[in-house]
Structure formats: structure tokens, C-alpha cells
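Missing here: one protein chain of the complex. Every other protein chain is in place.
Up next, chain A:
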Amino acid sequence: MGAGVSSILGPEGEGGAPETALGDLPESCVAAVLLHLDPPEICRVARLNRAFRGAASADFVWEAKLPANYRYLMGLVSDDEEKYKGGLSKKEIYARLCRPNPFDGGTKEFWLEKVKGGMCLSISSKALVITGIDDRRYWNHMPTEESRFRSVAYLQQIWWFEVVGEIEFCFPAGTYSLFFRLHLGRPSRRLGRRTCGTEHVHGWDIKPVRFELSTSDDQHASSKYYLEEPGSWILYHVGDFVVANSDKLTKLRFSMTQIDCTHTKGGLCVDCALIYPKGFKHEKEVVVYM
């Protein structure tokens, strides 16, 4: 802020002073207005004219949009590109963090959702501990474009269905929801059309699958679902957890199990576990809550 004002409020003209326009305000005032807009809106304002482009790039505007632990997050970003080694503006940092950033050998990704800057995380099937994953009678890894990791775990059939995941991460303070992204049936593309093979789908309507989540600070959540709707990717909501401190590592353990051995189940694609800020709506996904 500050009183750094040069000539504002328009010059005195012959026929009376012309009215103040938004473009007459000093850049610091325009930037103060932009603080109240979301990042995509701020970027749109940059297209108005050169003066607005300047205000729309101001560090103090973008610093307010970055998550509290953005330095930790930037530390995870692979700096394969030379230019990122130099000083990045706060806007460039925000843009960078909005891209999917792989870590842990590409088995996990994090990104900021661009409207509010909330943290999102995805843990691929390759990072999950799946009982029987090495036995090709039960499971195999299937390449597909329908996963951000280009591969999902496909279950043909099994008695003991158990998938466990763990992650330790610094989340910006807030509340988050955890999901498993699942698909009944095997998707494929034939002659440009998407098809879904449901020959192995069975057993999910007999007993529900139990989903569980726990944190290192003793938060617990769980849910149960009968898996339904072959042919669509569905996010099954496991539960929510709260992070109080942006600087503390939070350890999460999450799982889904269906270990009633009186029946087999199969025909399921497991893509990943997903963590979104609570309340975030991903329009393209079907989400199921208990």
C-alpha cells in the first residue's frame, strides 16, 4: 500500500475534470483490487492493456494466492528446466505449481487447482500395496490413456481384495477429502470408439467394500459401498481429514478391502487414490458419497 501517488484522479480539463477511470488509478491501487479476484480472473485482466498486465503480474498479488508451504512444494518440483533455477516471480511459481508435478519416481503427482490454489494429490496404483499384485491370475497392470499415470491395476478375480496406500506430505492447512478412483469393467478403444469389457465383473453386489483412512495425528474416517455402474470412472469418497499446520508432515494411511472369502470378485480397474480440498468439484468426474 503506501501513499505512493503521482498524478491520479484525472487532469483538470477545459470543460471540467474528466471522470476517474479504472485506468487512471496507480498500479498499486489496481493490484489492490486484483487481490480480491481469483487467479484465472486476474490473468484475464492482464489482457485489458499494458498497464493492467503489469498490475496483474505484481508479486504481492500472487503471493496472497500461493499456498503457505509453496517453498516446500517447489522443492519437490523437478528442476529439469534450466530457467527455473533462476528467480521465479510469484505468478510463475503459482503457474508452475498448477501443473501436475510428479514425485516419488513418478508414482505420485501433486498440483494446485487453479481457481483457489487448493492442493491436490494423486497416488497411482503402482504406489499402492495390492495383495496378490504379482500373481497374474489375479491382477495385472494395464496401460491406458484414461489414467494420468498411463497405467491402472486390473483385477480379473480374487477372494481377498485388499489395497493399501500410505503417504507422508506437507499439506497447506485445511480440510481434504480422499477418494479411490475405480472403474468396473475393462475399458479399451476399438476403431476409435471406447468400449468396456465386463466379462470379469462380478461379486461387488454381494458384500460392500470397506474404505478406511487414518492420519498420524489419530484422525479416522471410513465408508462402505457396493461398487456399481460398469463403464464409468467413479470417485468413491473414503473420508475427510484436517491439517492444522502447513509446516508439519502429515502421514496418511488409506485402504479398501473386501476380504469375505465366501465369494470372489473381479473385473475392477484401480487407477489411483486422490486427495482434493474438501468441497472442490471436479466436473468431469462422477463422485459418490456415503
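Rule of thumb we're sticking to: a contact is a pair of C-beta atoms (placed from the backbone, for glycine too) under 8 Å apart; a residue touches a chain by one contact, two chains touch by 3 or more; residues count from 1.
Just so it is clear, contacts and distances are computed from a predicted model.
Participant: Looking at UniProt, which of "Calcium and integrin binding family member 3", "SKP1-like protein 4", "Proteasome subunit beta" or "Myotubularin-related protein 9" names the chain that isn't shown?
Facilitator: "SKP1-like protein 4"
Participant: Over the whole complex, note the residues of chain A touching the chain we left out.
Facilitator: 1-3, 5, 8-9, 19-26, 28-29, 32-37, 39-50, 52-53, 95, 98-99, 114, 146-148, 284
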